[in-house]
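Every protein chain except one is present and positioned as in the full complex.
Chain lettering (A, B and C) follows the sequence in which the chains are written, and residue indices restart at 1 in each chain.
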Amino acid sequence: MAKETGIVRWKDLALGCTLMEPGTAAELKTGDWRSMRPVTNRELCIKCGQCYIFCPDMVYSRTAEGYYEANYYYCKGCGICARECPKDAIQMVQEEK
Amino acid sequence: MGIAAEALKDFKGFNLKKLPEVEPLSSGHRACQGCGEILALRQVLKALGENVIVASATGCMEIVTSPFPQTAWRVPWIHVAFENAAAVISGVESAYKALNRKGKIDQPDVVFLAYGGDGGTADIGLQALSGALERGHNFIYVCLDNEAYMNTGIQRSSSTPYGAMTTTSPPGKKSIGQRTWKKNVAYIAAAHGIPYVATASPAFALDLMNKVKKAAMIPGPAYVHIFSPCPTGWRHETDLAVEVARLAVLTKIFPLYEVIDGRWILSRKVAKPKPVSEYLKVQRRFRHLTEKDIEDIQRRVDEEYEDLLRRCAMSGGEPEKKEGEEAQGD
Amino acid sequence: MGKRVGMEVSIAAAEVVGLCDVDVIAAYPITPQTHIVEHLSELVADGHLDAEFVPVESEHSAMSTCVGAAAAGARTFTSTSSQGYALMAEICYIASSLRLPIVMAVANRALSAPISIWNDHADMMMARDTGWIQTVAENGQEVVDLLLHAYRVAEDPRVLLPVMVNLDGFILSHMIEPIYMPDKEEVQRYLPPYKPALRLDPRNPMTFGPVGMPEVYTEAKKAQDEAMKGALPVIVEAWKEFEKHFGRAYHPVETYKTDGAEILLLTMGSVSETAMTAVDKMRAEGKKVGLVHLRLWRPFPAKELVEALQGAKAIVVVDRAMAFSTQSGPVCVEVKAALFDHGISTYVQNFVAGLGGRDVTVEDFEMMVAKTSDGLAKGLPMTYEIVNVRE
């Protein structure tokens, strides 16, 4: 099966077009949608996790030191994390093209 | 003690510092930048974990999570049609009940979740929802209310608020925009006498997650109505979904409460409410409203809030928290 | 051992569904289907059948509930008629597309307006292109047999499609007649336990019903079409097995006194029995008339039908529903297409009869045959007309 495109032969379809493998959307790079990127200043970060719980794209994960790190493969650049950060530790900066 | 209260005896809420890491919904989904609806759905699923089966109504959340050949779902999920998520989950739940009882499977603890947008819940799916609530299936129904048919291009629904501009409630010389007041589906759900009804907002994430967890613990039907900002349809900036959701609560436009065994309980009393104009002005769907229109909306919001307070007072439900006590994220 | 009993056909239908050990029944009442689901609810209430009886608030939800239950791995059943079918039709397309082996009995009834609770085949014709297998019963025994057969076919791993068993409303559903009811052991010997191919299970999460972009929708429909075509030999095989177990034979296309027949009647459903009586009478009068009757409506057994029809000088196709076409009723369209595909240009007369509970009598069949015989002799154009309509 051509994973990205969905161009398949009818014989290769699972019964009823069911998708047998969970969470395969993780292959999709939604970071392409972004024109602004969030950048965290760890000096200001209080590790409160607001960026984590308010992210619609599950971009942030907790590091060993307790900071939250953005995965730019998925980040669409909506800016909610920056807006919600109580310490203004996250800035939205222009993507370099 | 009612069945809900009984089931919640040992309830323990989530802690922001130690949230479950599980993400039943994967990154890579196709929701718009800054989508408040998928944020709400993510929080719902985090609260429920992975031993869940999900039935989806047609709508944004269905389209953005399942275009063949990828799926954002890490839990079993089924989409059938627009108006029938509650009926589909009735079938799934009944099947598990029968198969467990007959010894054909041994999976007694699966949680059953159906969700739909406001169109799939308040309009076309209301009958199926009412049927499933009335029949008493053990399931959670979540309405992700973004106040219009966003998936088809922002048409009005019965959940669209008064005055809002949509593509089928355009303001004009002879129209204010949406001419009707928002249908209150949580009240309708509560009128079924089901053990648990709640409203929730993704801006108050812990409150939302706790309510969904309670809904899962309670045997029988539970209904959770979640306010889900849509930057695309509401015409606000993409970073504002959480802020708009918060403002809706703090202006009393979308009060947070629970109905547990018929007892109405405010989740937080909005002691010093912000004026509705603060909520309206950040959304261009309300841009055309006059001062007079905004006054009308303020009056209606105040009346509805009073009505809610009366319901709480009459059933002896006390607010759990007062405004100002809450931490960010809660 | 099963036994011969006198029983209302609806009750017998419910009994055999109970013997099939269904897990979930979802149903909404509509005349003339009601006795089937009433009796199922009794079987559950009395503890004779261990199943969830879900008394849904509409037929739309009945089918939706069956879809959810079947996707969760349950053996399911529902039943409806007419307007109820129309309401659930949306979900019927999805049930077959998701390849869920739901079984449904349809007590065939006319569609509104004007509202009619009486029998014709409008609901069944509406279901024509939904991707369901459709079998057609002519008497109570066949209702029982076809329901049992339906589960075996639907759940066959080579098929996995929903099956609709059609029985004429009132004429069969409310009839008391002798029926051989199998017992539980006999049913179990014929019908293996249901092992779902795919199911909604948190231990093995799958996504059912994803969005089909233009890149895949055509392939999805092709796969479904192939499944339907592939179902035909399995349907026949399951009937052969049925004959071995129960001694009653079924075929996609059946014939009665067709040897040497010059004019063939073509019918579907309970009127086929009246047609047999008419054929007996006409044969006794020396007329070379026979009967071909369809047992299987979908997948359409074109090849078998042509084999049964070829050699006749004229064919009298009896439709029990309107197509509001200018040339043929729905069955006749198929018949003409099948003949054309096989290079056969037999004289075909099409009569619509028995709409909304209007009786179809032996005399009616005699009239149709006489008219056809006359038209053939005089070289009149082939006609399409409604029988006994008052001008």
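Observations, loosely collected:
The definition used in the following text is that a residue touches a chain if its C-beta (ideal position, glycine included) is under 8 Å from a C-beta of that chain, and two chains touch if they have at least 3 such contacts.
Quick note on the criterion: contacts and distances are computed from a predicted model.
Taken from the listed names "Cytochrome c oxidase subunit IVB", "Amino acid/amide ABC transporter membrane protein 1, HAAT family", "Pyruvate ferredoxin oxidoreductase gamma subunit" or "Phosphate transport system permease protein PstA", the protein name that UniProt assigns to the chain not shown is "Pyruvate ferredoxin oxidoreductase gamma subunit". Within the full complex, the chain left out of the display is in contact with C.
Considering the whole complex, the residue from C:Val271, C:Val289, C:Val335 or C:Val348 that touches the absent chain is C:Val271.
Across the entire complex, the residue among C:Glu186, C:Glu215 or C:Asp359 in touch with the chain not shown is C:Asp359. The set of subunit C residues touching the chain not shown comprises 4-6, 8, 31-32, 117-119, 168, 170-171, 174-178, 270-271, 273-274, 276-277, 357, 359-362.
In this text, only the chains that are shown with their structure count from here on.
Contact analysis places B-C first among chain pairs (by count of C-beta pairs in contact). Subunit A and subunit C have CA centres that are 52 Å apart. Chain geometry summary: the mean Cα position of subunit A and that of subunit B are 23 Å apart. Per-chain CA centroids place subunit B at a distance of 43 Å from subunit C. Shown for subunit B are the residues in touch with two or more other chains, namely 66-69, 71, 73-75.
Residue positions 98, 205-210, 212-213, 215-216 of subunit C each touch two or more of the other chains. Taken together, the subunit B residues at the contact with subunit A in this complex read 16-17, 19, 21, 23, 25-31, 33-36, 38-39, 42-43, 65-75, 202, 205, 231, 237-243, 328-329. Only residues 1-3, 5-6, 8, 17, 19, 21-30, 33, 48-50, 52-59, 62, 71, 73-74, 76-80, 82-84, 86, 92 of subunit A touch subunit B when the two sit together in their complex. The part of subunit A that touches subunit C in the complex is made up of residues 5-11, 13-20, 22.
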